[in-house]
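All remarks here apply to the structure that follows.
A single protein chain has been omitted; all remaining protein chains appear in their positions.
And then chain A:
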Amino acid sequence: MDSSIVGRQFAPVGPYLVSTEKVREFATAIGWEHDGVPPTFPIVLAGASMNAFLDELDLDLSRIIHGDQRFAYERPVAAGDELVSTLTVASLRQIGGNDIIGTSTTFTDASGALVCTATATLVHRGAEA
């Protein structure tokens, strides 16, 4: 993978309407028993950003392993939010035939205010790994 992708910001994805039904579906899938939007819910949007990124770089999804993930919230996500996610490639390292890709994704609301920042490390496993 070419290190020139570091610092590249991909096209914003969205706005994504956080619907009550989608939150309920996600909550059910994780066994969430409380009110509000589960804190890992933004991964639903991050996935769309990430898929666009993987397509563009022609990476094979089955060779991608999620290395780590962090969320930092300015405020909780709420049903009714219209969020736009923007992914930036923060870092790239090559270790043992694997590409270690660091990404940072921001989620902003309809007013443009930052709601959440998600940082992730993706490991693209080389064919010999």
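Methods note: contacts are C-beta pairs under 8 Å (C-beta built on N, C-alpha and C of every residue); 3 or more make two chains touch, one makes a residue touch a chain; residues count from 1.
Everything below uses one rule, namely that contacts and distances are computed from a predicted model.
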Candidate names "YdbS-like PH domain-containing protein", "MaoC family dehydratase", "AIM24 family protein" or "Penicillin-binding protein activator LpoB"; UniProt protein name, chain not shown: "MaoC family dehydratase"
Residue among A:Leu17, A:Ile30, A:Ile95 or A:Ala110 touching the omitted chain: A:Ile30
Chain not shown, touching residues in chain A: 25-26, 28-36, 38-40, 43-44, 47-48, 61-73, 76, 119, 121, 125, 129
